[in-house]
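Report on one structure; see the data block that follows.
Selected chains only, in their assembly positions.
Letters A, B and C mark the chains in the order given here, with residues in each chain numbered from 1 onward.
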Amino acid sequence: EKETKKLNIAVAANMQFAMKDLIKKFTEISGIQCETNVGSSGKLTAQIQQNAPVDIFISADMKYPEELYKAGFTIKKPEIYAYGKLVMWSINKDVKPSFDILTTDKIKHIAVANPKLAPYGKATVEVLEKMKLYDVIKNKLVFGESISQTNQFIISRAAEIGFTAKSVVLSPEMKGKGSWIDVNESDYSPIAQGVVVIKHKNAENADAQKFYDFLFSPDANKIMVNYGYK
Amino acid sequence: MINLNLQKKLDSENGMMNLDIKMTIEKGSFTTLYGDSGAGKTSVLRMFAGLMQPEKGSILIDDAILFSSEKNINLKSQKRNIGFLFQDHALFPNMTVRENLLYALDKGQNEKIVNELIALIELKELQNKKPENLSGGQKQRVALARTLVRQPKILLLDEPFSALDFKMRLKLQDYVLKIHKQYKLTTILVSHSISEIVKMADQIFILENGSIKENGKPIDIFSNKKVSGKFQFTGEVINIKKEGFLNIITVLIEKNFVKIIAEDSDLVDISIGDFVNVASKAFNPIIQKIR
Amino acid sequence: MIDWQPLFLTFKLAFITAILLFFLAIPLAFWLSNSKSKIKPVIETLVSMPLVLPPTVLGFYLLIAFSPANSFGAWLENYFGLKLIFSFPGLVIASVIYSLPFMVHPIQSGFSNLSKNLSEASYMLGKSKTTTLFKILLPNIKPSLLTGIILSFAHTIGEFGVVLMIGGNIPGQTKVASIAIYDEVEMLNYSAANTYSFILFIISFLILLSVYLVNGGYLNRISK
């Protein structure tokens, strides 16, 4: 039993592909086996609140870890392990991403992550509002439940263009597909992603702490930068 | 002694009908219900069997109460140990002829009876067919056989022979009579056929509009009305053939044809299709047993 | 390349759910089709209610109910040693609740369409309600039983929201095919997701097709 005990990592869905490399590296270094439980941050938070067996929670924003901290499920305050970056992306060959094109007839639908749920969605709205575009193109917006669904809107070309995470367009699967531009980072509040170690009644969380520490190591940082995080 | 006291409001051809029946039946007797379509015959059987609930009344077998509206007793159908042949067969469509009979077996009862009954109803070759492939009369025979499998102490038969040809009907009538006697069953038969009733039953109840109009021995009931010392029949004129002054009239009296020679004067008023009385005052018939 | 475990788990879950539901739904449907009780329409309605909630939301409520942090979940854990969150038994129970209407309603309507004659004839042969149910009624509503089984089986295969919420995403235990597909999509691995979907589709297709073929052959035989 003891030997097969693995570290349970709850991972926000959009961190999943970076996480694969991170875990690989971590296991290489520490020899600790990990098991991931992927879901939306909201779902994972709900599960943790119901005593689901989770050792460490890697969220896509700060809100959910804060919530858990306040409710006393974590050992420490959440720490930011990375910042996400927003990009504008299109798969269509004849669509060159730019803010000007958004208002043209060429663009009928703009895919955005749900601003209530996904930090990238919130950031997108902020940007659009700042550029006084929001009210103009409000009717073109379609909302994905998560960043991943937003990607699907773009990839299926149901939406001609959309806003997503930089990690997406840099991922091996999507590299070179369509065209994208960075959104000026000063136009939106930073997309901070937090991590917390979950408190357990009696078990010790040494492994979890190790992973936590690993996340802030240069090794991990290198991987995350590769995936478009800061 | 079986006591039926049944009251229930039913719809009828003349508006609302108050079914109100009091019947006393000896155990081991063979009783018939006779009456017009809609008189309430099937309803009486269904109440006896526990498939229909009387509004008021009671059903007693000796001291056992099967139903009593006063005492609020209503024994389930399953517990009444009554065999019921339904007017519309109600064979189980998912089972073959044989399986229909096997299903009726009581726990631990010998399967032999099933083979006997299948032979009796002459459906050996069809025993592995599903009911939907049977003819009307074949279904009726299976329904009868299924009712007889358990040899229940009380047997309710709702027009069990109506779809059968003459030969088969006689054969099954005889069989029912035989087991009725052999196992001392109490049997109630619904029938529209007087000869069947007279042949089979000890007792007849004539139902009219939900009430018992008459009851007694079938022979008395029908005799009082129809028998006379004379040799006298009712029949229908089928043919009239002229031969010189005489006419040969063919009269159908049930299954028998009688040719009668009549003079023209006798013929006034009589034509083909008329119902007639045929009688003879001075008649001393010969009687012979037939094989 | 493809990890077969989620597929295996999916069909295991679907089979177990369909079988459990079958035995659970028969008495319930039988009662519903016979009862003249006043609360019958209420029960009929309640059976359908799991459907009207979005699966994740239903899953969320089940999560709360099953959670050892709450009294019901704690009671289950203490008295029966049953851990329902993030475990296969939890998935089964959640699927059973969610797919209940797909089994109960078709069977109930099968019973209602059946003529009362048959059960009466059986009672008159001294057979109990149970015998009548199993030997007479059920065999005569085969198409309805089949409908119930197919609908709940197929629905359990595609189920996702409830399962993800209750089960988490634990390989070999609760990571069913629908979640594996979800994972691949999240990882932008669309080709892997397609492969999974395709395999899921094909296997389900073959299973259902053979059920229909067997059933069709059977029906043809009896209707000849």
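One rule holds for everything that comes next: a residue touches a chain if its C-beta (ideal position, glycine included) is under 8 Å from a C-beta of that chain, and two chains touch if they have at least 3 such contacts.
Since this is a predicted model, take the numbers as computed values, not measurements.
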Per chain label, how many copies make up the complete complex, given that just one of each kind is displayed? A x1, B x2, C x2
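By definition in this document, only the chains that are shown with their structure count from here on.
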Starting from the defined contact criterion, work out which chains touch chain A and chain B both, please. C
Can you tell me which chain lies farthest from chain B, using the average of the Cα atoms as each chain's centre? A
Express in whole angstrom the distance between the two chain centres, defined as the mean CA positions of chain B and chain C. 51
Separation of mean Cα positions, chain C and chain A [Å, integer]: 35
Interface hub residues of chain C, defined as touching at least two other chains: none
Residues of chain A engaged with two or more neighbouring chains: none
Residue numbers on chain B that touch chain C, as the complex places them: 49-51, 76-78, 81-84, 86, 88, 90-95, 103-104, 106, 130, 132, 146, 149-150, 152
As the complex stands, chain A meets chain C at residues 13-14, 16-17, 20, 35-39, 43, 46-47, 49-53, 146, 148, 151-152, 155, 168, 171, 173-174
For chain C, which residues count as touching chain A in their complex? 56, 60, 63-64, 66-70, 85-86, 164-165, 168-171, 182-183, 185-190
